[in-house]
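For this depiction, one protein chain was excluded, whereas all remaining protein chains were kept in their positions.
The chains carry the letters A and B, assigned in the order they are written, with residues numbered from 1 in each.
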Amino acid sequence: MTTQTVAIIGGGPAGIEAAKGVAELGFKAILIEKRDRLGGTPDEQKYAALTPDLRDTQTALREMIAPIENHPNVEIMYNTLITDAEGSLGDFTLKGVQLGKEVEIKAGAVIIATGFQHFDPGRETQKYGYYEFDDVITLTDAEKMLSEGKFVRPSNGEVPKRVCFIQCVGSRDRRLGNEYCSKVCCGISSKQSIEIKKLIPDCKVFIFYIDMRMYGYWENEIYWKAQEEYKVNYIKGIATEIVRKGDKLLVKGEDTTFRRPMEVEMDVVILAVGMEPSEGTKEMARIFGLKQNKYGFIETIGGPLDTVSTNVPGVFAAGACTGPADLEDSVSAGGLAAVKAMAALRKLEAVTA
Amino acid sequence: MIHLPILKAADRKWETDPSQAPTHDLKDEIFQLEKEGEWIVQRVPEPYFEVKTKYGRIKKIPLEKTWHHKSCGQCGHIPGYSTSIFWLNRQFGLDYHDPTNQTSCTAWNYYASATSNPEAQAAVAIRNFASAYKTGYFPLIHCGTSFGHYKEVRHALVHQPELRRKVKKIMDRLGLPFVIPEEIVHYSEWVYAMRDRIAERQVIDMSHIVATVHPACHYHKLIEEDAIYSEEIYGAQRTAIVTGTLQALGVQVKDYSTWFDCCGFGFRHILVSRDFSRSFAVQRKIEVMKEEANPDVVVTHDTGCVTTLDQSQFAAKAHGKKVGVPVMSDSQMAALAMGAHPYKVLQLHWHNTNNKPFLEKLGIDWKKKWDEFEAECEKIRRGEKAYLTWEDADA
Partner (left out) sequence: MEFALDLSANKYADVPYEEKERLFKEMKSDERWPHVLYGCYECGICVASCPSARFYDFSPRIIAQAAAREDVDLLYTLMNDSVWDCSQCFSCDRCPRGNSPGQIITVMREVAVRNGLQSAKEALEGYGRIIYKIMSTGTQVSPDMLQPNAFPDWGGHVNEISEHLEVWRKALPPETLHTTETGWKVDEKTLIELYLIWHMTGVMDMIEQIDEGLYMILVDVMEERLEDAGYDVTFD
């Protein structure tokens, strides 16, 4: 019966955790995923290692997915896109398309876990030349290389001698309209800088930043580690332009410590691109009539006291579809959404009984 | 062939999407204010070209019936610049107006000495726009700074009702309508829109010419969304202005590592702190261009930029600096490509850095051309004719 079924849209970390919670507490979970496999963005974008503990992404994802893959209470619908929805708490009907065929899903509650996409540097105000220069790449490009156990200059395949990160690309920016901080990029850049140093110990690695934001234990586990053990150079001052000089890149910024403009040669520049709502998140918001904030993320209505409830009773949102989130946030929210969804359904049962 | 799990730049596809623009379309607000009776919006006359700006919005560029808002520095010191713009219009038989009821935008004053204020600047702008409106011709701005400054003024007038009220009061006193044009159009945008038509009439081959482009700061950094960008040129990551025009003429445009740098003009600096302008123009622009691109010519689209880059090379040469590249505007290049006289039209004798080798490379007999020009000057000296006319210019 639908009052004991929760539909979860999005098979990334938040969705997987939500499905697990629902299933282990005896309800039925229908996990709907648009790709042909689970894992979400960390899997699709071939993340190499997770922040902060540098655990291999695929190993960690395997660990997450294994309990639900063959769980009797979990039905996974792969290659499925939700196109419409109607109904209310206790009685939702979702319509979708799976490999060209129309499908219908009935559930008592819905959890949206459609996540984020990375900021596209083509929209950037600063002149970073991502679409002009091979050796300007993003964090996800770097992850893809690192997941194959290598890190090279895309232009010529050679091992770089000087690599830098530029933080806050697409975040903390009024001109772009993304005033928020994307939360994870400082940590990811620091993590990647450690991975690069491990692969290429002689490579000089720089991180150009406005503020270094690694909260809680990330401070000592990642930031201090990168700076002290791996001698990553943290320079306060962000870059405004990347141009070509010979066969190298020239990065122009200010070294605020020395109070002067700086121009430094680099072999590879990694843009720390921020988070934006994914197309799926925006679509689900539209389909379910969910309130979105000005950035297009789904708005949760309880502030810090309730990170998963939306303006539509029975529809919850977990993870990066609500705003910048790290893995801990997503997994925690997935679990919380499962609890709240089931509680709402239990309450409904009690009332109608 | 290296295996890469990621794409190289040439395969990374970027498409500008106006729905992702971070700003409101100012035009919506401009027309809304017209509806509310705040001002009159002068429409771009048809036919017009449509070009894309930074966020993918469409900008209208009029073909003709243009009111030419002239540039101080061009008309005063490098008059071949203005002449070439008019010459291009005439070659295509286009209807234009060259007004005497026009003042400087006075931005030079405002930026250099701050002996002005936003109210005066806005009033000067609207006065010029009203003058154009009364003739029925649409303003086409010759100077990069005027263009940038007028964009600034437009932005302020849209968002500051108190400023609008003050300017309206002044216009009422002068008996002039409070008019704002639908678009603020720079002449280089017109040249860009016309580039294929200009190329059709090209008679001087430029395929062996290497040029570096200097984009004017005030064109693309002030109110940056209102500048021409194209996916075909620099992947819409840098402004397409001037580069697009030169490429249509077959010129090889080469990149250099200080492309985004200011030329160092500085307004007050070029007149009273000239070591700054000179050092900047030479060390940050000309020397870098020469070292990295070795161009035959530097092409830009603003008065101050042409002046600074051209004039600064003389003193630098005395210090053994690696300089010596002629500088001219995109309109002069376009006119030259169409066979315009280097002295009667381009008026290259007002430029400083030696451009004769460049003319030679284009197969132009500058000695003969100079003699032709000198002959006209002699007639003027002897009182045989009062002026060099447009007919003389093409004879």
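One rule holds for everything that comes next: a residue touches a chain if its C-beta (ideal position, glycine included) is under 8 Å from a C-beta of that chain, and two chains touch if they have at least 3 such contacts.
The model shown is predicted, which means the values in this text are computed figures rather than measured ones.
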| item | value |
| --- | --- |
| Contact set of the excluded chain (shown chains only) | A, B |
| Residue, one of A:Ile32, A:Val163 or A:Ala239, that touches the chain absent here | A:Ala239 |
| Touching residue (missing chain; options B:Tyr48, B:Trp67, B:Tyr111 or B:Phe178) | B:Tyr111 |
| Residue of B:Ile6, B:Ile40, B:Ala156 or B:Val210 in touch with the missing chain, whole complex considered | B:Ala156 |
| Touch criterion as defined above, residue of B:Thr212, B:Thr300 or B:Gln347 at the omitted chain | B:Gln347 |
| Residues belonging to subunit B that touch the chain removed from view | 70-77, 79, 82-83, 86-87, 98-104, 106, 108-120, 123-124, 127, 131, 148, 156, 159-160, 162-163, 166, 169-170, 173-174, 176, 217-218, 221-222, 224, 260-262, 264-269, 271-272, 274, 276, 278-280, 284, 311, 314-315, 344-345, 347, 349-350, 352, 373, 376-377, 380-381, 386-390, 392-393 |
| Residues from subunit A at the interface with the omitted partner, ascending | 125-126, 168, 172-176, 210-211, 236-241, 252-256, 258-262 |
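Rule of thumb we're sticking to: only the chains that are shown with their structure count from here on.
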| item | value |
| --- | --- |
| Residues of subunit A touching subunit B in the complex | 46, 120, 122-123, 125, 127, 129-134, 136-137, 141, 144-145, 147-148, 152, 154-157, 175-177, 241, 243-246, 250 |
| Touch list for subunit B against partner subunit A, complex | 2, 4-6, 8-10, 12, 14, 16, 20, 22-23, 224, 234-238, 255, 257-260, 292 |
